Each structure stands twice: as C-alpha cells, then as structure tokens.
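Here it is, the structure in full.
With one protein chain removed, the remaining protein chains of the complex are shown where they sit.
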Amino acid sequence: MNPVSVPAPISGGALAPELLADLAAASRILAAQGVVDGFGHVSMRHPAAPNRYWMSRSLAPALVTADDLLEYDLDSQPCNAGDRKSFLERYIHGEVYKARPDVMAVVHSHSPSVVPFGLVRAKMQAMFHNAAFLAAGVPVFDIRDRFGATDMLVGNTEKGEALAETLGTKDVVLMRAHGSVACGPSLQTTVFRAVYTEVNARIQHWAAALAAGEPLAGLDEEEGVLADSVNQGAGVRAWDLWRAQVRAQAGW
Amino acid sequence: MNPVSVPAPISGGALAPELLADLAAASRILAAQGVVDGFGHVSMRHPAAPNRYWMSRSLAPALVTADDLLEYDLDSQPCNAGDRKSFLERYIHGEVYKARPDVMAVVHSHSPSVVPFGLVRAKMQAMFHNAAFLAAGVPVFDIRDRFGATDMLVGNTEKGEALAETLGTKDVVLMRAHGSVACGPSLQTTVFRAVYTEVNARIQHWAAALAAGEPLAGLDEEEGVLADSVNQGAGVRAWDLWRAQVRAQAGW
Amino acid sequence: MNPVSVPAPISGGALAPELLADLAAASRILAAQGVVDGFGHVSMRHPAAPNRYWMSRSLAPALVTADDLLEYDLDSQPCNAGDRKSFLERYIHGEVYKARPDVMAVVHSHSPSVVPFGLVRAKMQAMFHNAAFLAAGVPVFDIRDRFGATDMLVGNTEKGEALAETLGTKDVVLMRAHGSVACGPSLQTTVFRAVYTEVNARIQHWAAALAAGEPLAGLDEEEGVLADSVNQGAGVRAWDLWRAQVRAQAGW
Partner (left out) sequence: MNPVSVPAPISGGALAPELLADLAAASRILAAQGVVDGFGHVSMRHPAAPNRYWMSRSLAPALVTADDLLEYDLDSQPCNAGDRKSFLERYIHGEVYKARPDVMAVVHSHSPSVVPFGLVRAKMQAMFHNAAFLAAGVPVFDIRDRFGATDMLVGNTEKGEALAETLGTKDVVLMRAHGSVACGPSLQTTVFRAVYTEVNARIQHWAAALAAGEPLAGLDEEEGVLADSVNQGAGVRAWDLWRAQVRAQAGW
C-alpha cells in the first residue's frame, strides 16, 4: 500500500491540539450516536494544507485518541505512520478530497438503518429539516458495476475515484451492500450529516411502512437548500452537546 | 429578531427556584426519554403573569440548567436575555400561549417515531390509555400550504400563528417534514404528553404493520376523554420517576 | 375504594424479608427489561395465606423498595396501607388470584411491543421456546364489550372479574388499547413470562413483516407444553442474572 521504495509524503504541518482533540472526539461521537461500531472512520482535511488530511490509524472509532491520528496526502499515503497500520479504505477519504475542494471532512460508516437503502430501488429522501442535506438526492455506488466481484472495500485509488464520481456534488453517497459516505464543509457539519443520515433512515423506514407505496411528503429540493443553510449554523448546538459528552467521558 | 430599537418587555416577576428547577428538569427528562436530541425545547407559562413564558436559551436540552432559562412575552421577545441567544422557533411557544389560554406548557420536538405521521395520509390515533389525549385527533401542519418553500422553521409570529391555528383545541399538532408540538394544562402533563406521543407512535407503527390495512382498535373519542382525565392525575407517577432520575443524575 | 366504614382486612402474617426484597426486585427487573415504564405493577400471593397478596403502593416500578409493599385481601382491600395510596388497578391482581388458585404472582404492564397485539386481528403466537407459555393461546380482553366506554382501567371488582374470565386458564391475557397481564406459579416464572411476552412480541412483529401474510412456524401447542416445562426450571438462570443486576444497582 505504501511501498518502501516510495518516500513518505511531506507533512503539511502540525495540527493544533484542539483540532486533533476535535477529530478524535468526532470519532467517539459517531460511535456514541450509533453511526459507527467497531468499524468506520472520520477524517479532516488539513486546514492549512489542502492536499493533506488527517485520520486515525486502523482502530475502532470508540478507542481513538489524538495520538492515533495520522496525516495523509491525497493519494492516501501516510506522512508519519511509522509502524502504525492505516485503514484499508482510506482511499475513500483521499479521493473525495481530491474531487471536492469544498469538502473539509469525510465520514465512512455502515450504520444498520442506512445500509438497506443501498440494497433496494427505493431512494433515500429528506424526511425532516435536520436531514435537509439529503433533499438534493442520494446516489448509490455499486462497486460491482466497474470492478465486478470484489471484497466490497474501496481499497485503492481507482475504487476511491469511482466512488467520488458517483458522489458527484452531493453530500452523501450510499454504497451497495456496504455502507455510506457523508461529507461537508467542516468537521462539525459532516458529523451532523452522518448522524442525521442515520436518523433520517430510521424515520424513512417507518414512514415508508405507513405510506404503503404512496409518496412521502419529505422536503423538496428548494426546502432542502433553505433548511440546510440554517442547519449549518444551528447544527453546532448538537456538536456542542456531543462534544460535551465526550469531554465528560474521556476527559478531553 | 429583537431589534435594539424596541425596548425589552418587562418581566412578569421572578419564578420560584423550584419551578425553574422543574423546567430545567423537564428539558433533561425529554432528552432522557428520547423525545428530544440536540434539538427541541420545552417552555412554561409564567404562573403569575399569563402573558409571559419561560424557556431555555438556545442550547441542547440535555445541557439546560436553571441559569439558562429566559423569560419572554407572548410575542416571543426576551425580557432578560442579555447576550444569550434565543431559539429561532420560540414563536411556536408564544403563539400557542396566545391562542390557548388553557395551555400552561409547550414542548416542541422531532422525535423519530413521530415524524413519519406528518409525512403520510395515515392519521396518528390513540393506541393505548396513556395516549388518551390523542383520541380527539392529531392535525398536521404543512408550512408549505401558507408559506411556500421555507427553511421549515416556525421562525416568526405569522408562522407561529398559523401553527397554533392548525393545533386548534387539540393537545398535539404534527408538523410536516419537521416534528410536533404538545401542550397541556401543566408542565407535568405536557411532558407526559410529549413522551407518550412518542411511545404511541412506536406502538402505532407496529400495530399498523400487523393490521395490514385494517382499522386499529384504539381508543375512541369518548374513551379518550375518560382516560385522559385519569391520566392527568396518575401521570404524576411518571413525572415523579423522571424527576427523581434527573435529581440522581444532575443533583437537582 | 376502601371506605372507612369497612374495617381493613386482617393480615395473613408478615412476609419474610427475602421475599419482600425479591418482590421489590421483581418490580425493578421489569423496569430494567423495558416491560414497565412509569406504570405497571407486579404482585405476589402470600405464600402462607392464599387469600392475601402483596404489591407496591402506587409508585413507579423502578422506585419500589420493600418498604413500599402493601398487603391486600382478594377483594383488593389493603390490610396495612395507612395513608399510602393503592394502585387503581389492583383489582386485576385480586380477581386473578380469586379465579386461579394455581397463580402465585401477577404482572400488569403496557409494554410497547405487546400493545399492538390487542389492537388487531392477528394473534400473538409463541415465536420461540422461551415464550412457550404463549403456545396455548393469548386471549384479548376488550373492556368495551361489557362496560361500554370507560377510562380503560380495570378499577373495580367487576372489571377484574371480567378480565380474569377472559384470561381463563391461560398464562397471558392482552387488554385492548391498554396492555397485558401475565401470571404464573411463582414470582420468578411470572417475571420471566412478562419479559418474554415482550421479547416474543418483538420477534413476531419482524416475523410477520417477513412472512407477508403466510403462517409463522412458531411452537405448536404440544411443543409449547414440553418447552414450558423446561423453562420453569431453566428460567431461574435469567432470574439469577436480573436479580444480581438489581443487587449491584440497588444493593439489595
């Protein structure tokens, strides 16, 4: 993955301790909110070096501390891994950052309520204002289309590119028989989106069951744009709560 | 929202510390019971000044303390906010208090089991005696009907008025693609109703799935009136439990 | 309910402290397992005086201690209440004990997964061996049939009698738009049945959804009898776990 013959990429510079703490906290928040379990990961683009990003070494999200965070270039090669093992699927992150200069953070997860929407024809829709970012549409990436039978993992540059292409300009992409990816203009908004994609999925399951085939009166695209804009400000209220809960539990 | 050119409304007088503690506890109870998450709010009409109400500054409900509570007039202008930020949707509360002199407390939430009933034709019904207050019917407010495409928030007087109009004389109103509002003759009964609206929603989802299109044998209106009257007394048992849990956790 | 003109019934004798502790623990176990919330109750027939039973004063089940337990005669009149308030629905217990000499304990609850089965034509069935006691059939009591529109509560002798009649020789009876009652030959087995009625309901909801109208391959009556007999012994394993959890939490 990072052959010894290639020198490790140069660091974009140290991250401020508060940012490292926030990124580690984001990982634990996603675990506490049921978005990730033993698997899944969150990354953050380097604020001062847009061609670098930070994410945890290969570790269960609930266990991540600031010391576990590694820096990568956008080809997902680690700058400072030493003997620490990287996530096989870090290419998801690198390729989304490459394709989407507006994206500052990425979450990859397999939350149980979300996975079903990658397995059926029914489309995920924005069921309530908190999930307004979904109203623009939620594409589904089927790795089989371009790569045939695989181990289902986005474990190299080509697969990451294909995924980023399916994501396009949206905020969330589903992955068939696997999970999903959420992204956004800040770490806080991206965590918010990952959490409310999961909540929205739960709502849509019940709504679809009640509707018995009739359309659901979710947000239309215009409402989605208007509500998402408010969420990007008001969403910090949720981040503040979750961040405080991690602080109370982990002490940082 | 509260332009500097308009003087802040005069306070209706300080609330007793026990009442402030109860209102803050109500906020945490709603979080603990899964009715609110990082969002949602509960308010209480000033018992001595019916044209004033109290609710938290803009803050996640699980974090609210008595010190975060602000007083508002019924136009939802804060009496004593200082530099503390108000909830955008406080107009829900003010306008319900204006339209409904019998209402002493209001809860606004987006609980995942309830949202689906604002997205489909199926009506929420009273599935069991604890939710008797629903047997009178649960109207759905669609902000789009009068205001077209919006950010979905009830963020001004006009929208609050329209919502209160749809609520009418009922105890709960659903908001399309958003959430719901519960109200009642006391803080305790209102919290009870917010909680059991959520529980009832869960029951109705499963009941509807089992019924496969046949009617559900929930409470009829007469049973609803009779059972609700008992609940308003017996419901204190639930409040006492929830209040004790907040006391054990937060110490007040 | 217990008019002053009628002398309180004479006690059947003090209960051993271990039994009082077990009955209070049963109350907390049911709360911890999600069978009861702020409402619901468990009682135990007096082992030495079959025409007396013990249950908590009117109190949320998670808060019950041995000191809250009161003794009743089978007309559900308290022997030793003093100024402590009794549950309105204690008649459920007294009338089941009257009608069923084999029953040594009774649980009344409104668990959300169970209520739906009282609202539809679909019958609750025994989905797995732990719920073998359901294979004999689960009748539904509709208070409306004999009493018309009511507050839905079994709040007097006549209503209790009618409920006990619908229960017949079974172990569980559903109450339309209300909840259910479980009973058994010991406190431990009755708690086991109340818990596994709830678990079974969850399983049946999902099984029914998958089956799409086809029959479910649950236990037949003969399998039910055979498996229930084993459960009455093996079930103590669950009680030992739950009892240990109460002990760890409450210290008794």
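Observations, loosely collected:
Residue numbering begins at 1 within each chain, and the chains themselves are lettered A, B and C in the order written.
The rule is simple: contacts are C-beta pairs under 8 Å (C-beta built on N, C-alpha and C of every residue); 3 or more make two chains touch, one makes a residue touch a chain.
Every value quoted in this text rests on a predicted model; they were computed, and no experiment measured them.
Considering the intact complex, the chain excluded from display touches A, C.
Screening C:42, C:126, C:143 or C:181 against the full complex identifies C:126 as the residue touching the chain left out. Only one residue from A:142, A:165 or A:240 touches the chain missing from this view: A:142.
Taking the complete complex into account, A:115 is the one of A:96, A:115 or A:132 that touches the chain left out. Touching residues on subunit A toward the chain that is not drawn are 37-39, 58-60, 62-63, 88, 110, 112-113, 115-122, 142, 144, 149-153, 176-179, 205, 208-209, 213.
For subunit C, the list of residues touching the undisplayed chain reads 126-130, 132, 199, 202-203, 206-207, 209-212, 214, 216-220, 222-223, 226-227, 229-230, 234, 237-242, 244.
FYI, only the chains that are shown with their structure count from here on.
Any chain bridging subunit A and subunit B, meaning touching each of them, is missing here; the list is empty. When subunit B is fitted to subunit C on its Cα atoms, the angle of the rotation, on a 0 to 180 scale and to the nearest 5, is 90 degrees. Once the centre of each chain is set as its mean CA position, subunit B and subunit C turn out to be 33 Å apart.
Computed centre separation for the pair subunit A/subunit C is 46 angstrom, with centres defined by C-alpha atoms.
Multi-chain contact residues, meaning those touching two or more other chains, do not occur anywhere in subunit A.
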